[in-house]
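One structure, as structure tokens, below. Some questions next.
Note that one protein chain is taken out, while the other chains of the complex remain in position.
Chain lettering (A, B and C) follows the sequence in which the chains are written, and residue indices restart at 1 in each chain.
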Amino acid sequence: MMNSTIANCTIHIFLALVMPPLLLGVIGKTKAAFAGRVGAPFLQPYHDILRLLRKGTVFSTTTSWVFRAGPIVALATTAVASLLIPFGAHSSPISFTGDMILYAYLFALGRFFTMLAALDTGSSFEGMGSAREATYSCLAEPTLFFALITLSRLSGSYSLSNMLVNISFGVWLNNGAALLLLVGGMFVVLLAENCRIPFDDPNTHLELTMIHEVMVLDHSGPAFAIIQYAAALKLFVLGAFFVHLALPYATGNPYLDWGLFIISMLELAVVIGIVESVMARLRLIRVPQLLVAATILAAFSTLLVIR
Amino acid sequence: MFFALQGILDPGLMVLVAAIVVGCAGVPGLFLKKPGTGQAFAAVATILATLAGVAASMQLLFSYTTITYVLEWNLPFGPCELVIDPLSAFFMLPVFLVSAAGSLFALGYWPSAEHRTTERGLTFFYGLLASSMAILLMARNGVFFIMLWEVMALSAYFLLVTEHESNDVRRAGIVYLIATHTGTAALFVYFSLLAAQTGSFLLPAAGSLSALSPFATIIALSAFIGFGAKAGIMPLHIWLPSAHANAPSHVSALMSGVMLKMGLYGIFRTLTYFYDPPLLWGAVLTVTGITSALFGIAFAVAQRDMKRLLACSSIENIGIITTGIGVALLGVSSHNTTLVYLGMAGALLHILNHSFFKPLLFLGAGAIIHATGTREMNLMGGLGKGMPRVALLFMIGSVAICGIPPLNGFVSEFLLYLGFFKQLKADSLVYLVLLAPLLALVGGLAVIAFSKLFSSVFLGTPRSPAAAHSHEAGLTILVPMAFFALICLLIGIAPQLGLHLVSPAITSFYPKLASTELSVEYGAILGRLSLSGALLLAVAVVAMFLWRWRLGKSPVTSAPTWGCGYKRGTARMQYGASSFSELAVSVFNGIIRQRIGRPKLTGLFPGAAHCSEVPTETILERIIVPLFTIAGVSFAFLRRLQHGQMHLYMLYVFVTLFILMLWAH
Amino acid sequence: MISLADQLLVLVLLINFISLGTSRLIFSIRAVAAQGVILGILPGLIHPFSWHLVGITVVIIGVKGFVIPQMLGRAVRSAEIKREVEPFLGYVPTLLLGAVFTALSFGFAGRLPMLPEHHNYMFVPASIATLMTGFLILTTRRKAISQVIGYLILDNGIFIFGLLLAGAMPVMVEAGALLDLLVGTFVMGIVINQISREFSSLDTSLLTSLKEE
Partner (left out) sequence: MFAALIILPLIGAAVTWLIPFDRLRPKILSLFAFAHLGLTIQMLSFTPPESPGGWFHLDALGKIVLLSTSVLFLTCAIYSIGYLFYRRERSNRVLCVGLLVCLSAASLVTITHHLGLMWVALETTTISMAPLIYFNRNARSIEATWKYLLICSVGVALALIGLYFLAYATIVARVEPSLLLDDLIRDAGKLSSGWVHAAFVFLLVGFGTKMGLAPLHTWKPDAYGEAPGLVGALLSGGLVNLAFLALLRIYQLCLATKEILFFQNALIVMGLFSMVMAAIFMARQADFKRMLAYSSVEHVGIMAVALGLGGKAIFGALFHILANGLTKGVLFLSSGNIHRSYNSKSTDHVRGALRRLPWSGGLFLAGFIAITGSPPFAPFISEFTIVSSAFIQGRMLIGAIFLTSLAIIFIGMAMTVLPMVMGEAPADSETTSYRDTIGTVGPPFFLLLLVFVLGIWIPDPLMTLLRDASALLEVHK
């Protein structure tokens, strides 16, 4: 038993360390496929990160220690968050009553520093980006909490591991409506939080309408590598959360479950890729409306389960 | 007046003496000729008294004891008891700590050498304010309570109008004075009705009154108005933003960090009287609380005056605390000890936290004003270079007040969240859980507000010459800030300590909780929390070292920020405070209102134009002021009765006579 | 004797009407003087003889009948005004009101719980009627002098009632009251002089600068 937990932890950490960039690769590949291109190899993101790590760094003269702190904190928060969220049917390494609140607020911390780092450059573009980031994430916050409430109600527990692992087809059969609404809401949050289309276009760099990418314009070299990795990890962590809701299949066998988890994460990546290739960016005015809509979905699901 | 002592020198007496010393600290300065000595003396005396007072309060707090003195007075309002129970002792801590830090801060921020005319009064009333609050916490005679309450309010007023040459300050002062006096009128009703209930002006013992008794509702209502107005709960907050913004910063720190809490203390105290509070009370507190939290922080987002922003966020935090109290009260009404415990713990701990990080931020604001001479955030920027230490401490404060891990603000909100979530398993009041998303929204808005504050002040390039020539603050300014920052970190990393601090107060509020294992259970949970906090720091440190190592290996150059294609990007082109919050304001339009002055651009080459966005005080400007105008008009109409026509005055006399005759027969 | 007293009281009432109706200040001052004299006589008619009574009579006649009218007359002369021009309420209406008040006071006096032996006296109705007359003049006249006259008539009304209380009012108090009246009127006279100097008129409608605007 003890060994199994240790094993699970190692696998968990290993996955968290290694897998995230792969998702980006898969997304890219999917989009290329839709565009009828061959596209970059799956492992391209790894190459990018490694190259960036080896590159030199340029610091803007206007920046201060806040600028340097940004990437570090972003990485640290996502890393800790990845330890709180269960992968597949296995409970997470760290799990205690109320850890979901910590989970939600860790992202806030990361965001806080990313925004400050962007603003530290004194560039009007990056200011623009962080202003948007602040507003949108603030709108996305309640959705996540509605989701947590629903799950905690369904599972009757107050820690991410239990409430997510608990989700199964049985639960779906009983509370299908609620979970469906939730999946809708959480998918929007997933896209918004990771700055994917239709909220943001991670590929462009010089458009007045970007959020995340524009905030990191002045980061370069290892710092940028850290940011890229942190972003991927964030996608992975939130994705894991989403996968629990959307694809809650589990066999009794731990190793099989790990496999299933990896597969479903890849499926998720593919789905995101499809969405990104079939949808266009929303006009900025529409973004808040979509986020609020997501909140409403989640709120309805909550009401369905607690009434 | 002398004290009929029971027992010899004991912690209670020590607290009392400390309070009195703090009160008298400013007196010598009134008579000393040489500038500065009085101020320095006051600072030293206050700090020494604080050391004693805090130690004694701690001892009282952890020994769960209640000490009673009787103050010999001959006013016709019955005996005057001074009692220190854990609840009072708990509230003592912020009083002493903040006042001490402030008096030290004043040495650098309001040096007697530069402010000869105002410094004496400032120092004197500062001590008076602090000590009146400390003694207020012990007062158990309603009339004595009101006296101290008024001394507190008035000395706060005199502190606030220190710079009464400025119009804003005077206006803020009048609004504050009117608000607080109206609140006091409510307290007149409150204590009178209590006396009508108990037959004496001594405050009733815990759990001695029934909410079903006649007047109980009026008592509760008047308490809510009287104390709520002081605490700044919406919609009684009208005085708060301008008052906190216009007072000298260490005064703002004391007002916001401690004086608001006196209102909350009053509410706590009132709630202890009743053994059967109806659900309605808890509901009212919860709703008003969460409303003030949301609206307060929404207003904060829109502000452009640094200290106004902080003041609005005080409204928010008070709202959060009130929500906690309300939830706890609902727990009492529904006999749900977990809810009581978590609500109380959250509220009390947040009181403590807020009275640490809010003063920290206000003192920081003071340091900034001292350096730049303005409160307008749109004129700052780039101060992080000039004053890195202040920036660091300010950053800690901002993170803490946003309720973000791993700092103390998160801990108290965490407890509240737990309380909400636990309702999912409760058999009643399940819907309380819906407070969680609202609180989350508040948190998100707080992040906007404080990233706006920090970035527009410390980051980027200076937007005005004043900001360009900023200088690092002196020790007397940095030490108090650092002290608060350390406490914030400490409680953030070791939240169990915080829980340990509040549990005596909780039990004195709700004795049934004395024996439960809840404190143990949640202590353990907070232990896990602190572990993850430590882990976070560890990961960050490791990442930092790795990065340093990489930086060492690869070339590091520095260049100007990429100008987005503009050749000559000026500082004014940065995202300023207003532009940063513009999107949020537009999204939350309706809650936040702004007076926007847009210039008319005409012709092919319009000349220089000016655009301004001023956030409005919705309730004050839309409701109170119009009401006053209406009253003024109608009064002006009635004033025609005094028309100077003598023969009609005669008529008044005889008509009165006639009416009275009719009435008599 | 009672009948004589009553006739005198009727005279008092008549004087009331005169002072209500006339516009000539000197004339109404004389009327008030006459009223004072009558009031001076009255006690002698209803109370048995005593030196104390004589003293009172003399003093009253002296003060009310001569000193005070003298002072007022001087004031009028120094102010060089002859008549009360357009009062706030015309003469005819005031007269009518006076009549109504007098009637009412008779009706009202009938209801009062009085001593049986006082019932057939006219003292109470006359006093109330005079009171009301004074009040009417105070509230309708423009000239400061007229208002003083109103005050005096009011005082006379009170005095008439006082006649009913034989020994209740000690001499000292009576004297004090009279003295106050005297000094009061004296001061009023001075004030009137000042007014006429300041405003070159005694029109109190000019005295309305002190008010809330």
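Quick note on the criterion: contacts are C-beta pairs under 8 Å (C-beta built on N, C-alpha and C of every residue); 3 or more make two chains touch, one makes a residue touch a chain.
All values reported here derive from a predicted model rather than from experimental measurement.
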Listed by label, the shown chains touching the absent chain are B, C
With the full complex in mind, choose from B:L32, B:A482 or B:M646 the residue touching the hidden chain. B:M646
On subunit C, the omitted chain is touched by residues 112-115, 131, 138, 144, 147-148, 151, 154-155, 158, 161-162, 164-170, 172-173, 176-177, 179-180, 183-184, 187-188, 191, 194-195, 198-199, 204, 207-210, 212
Residue by residue, what part of subunit B touches the chain that was omitted? 1, 73-76, 143, 146-147, 150-151, 154, 161, 164-165, 167, 170, 173-174, 177-178, 181-182, 184-185, 188-189, 191-193, 195-196, 218, 631-632, 635-636, 638-639, 641-642, 644, 646, 649-650, 652-653, 655-657, 660-661, 663-665
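Just so we're on the same page, only the chains that are shown with their structure count from here on.
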Taking the touch definition from the top, what connected groups remain once subunit B is excluded? A | C
So the chain most remote from subunit B by C-alpha centre is C
Centroid spacing, where centroids are CA-atom means, of subunit A and subunit B in whole angstrom: 36
Rounded to the nearest Å, the gap separating the Cα centres of subunit A and subunit C is 101
In the complex, subunit B touches subunit A at residues 381-382, 384-385, 388, 391, 395, 399, 402-405, 410, 414, 417-418, 421-422, 424-425, 430-431, 433-434, 436-438, 440-441, 443-445, 447-448, 451-452, 454-455, 458-461, 525, 528-529, 531-532, 535-537, 539-540, 543-544, 547, 550-551, 554-564, 569, 571, 573-575, 579-584, 587
Subunit B partner contacts - residues on subunit C that touch it in the complex: 88, 135, 138-142, 147, 204-205, 207-212
Could you list, by residue number, the parts of subunit B that touch subunit C in their complex? 639-648, 650-651, 654
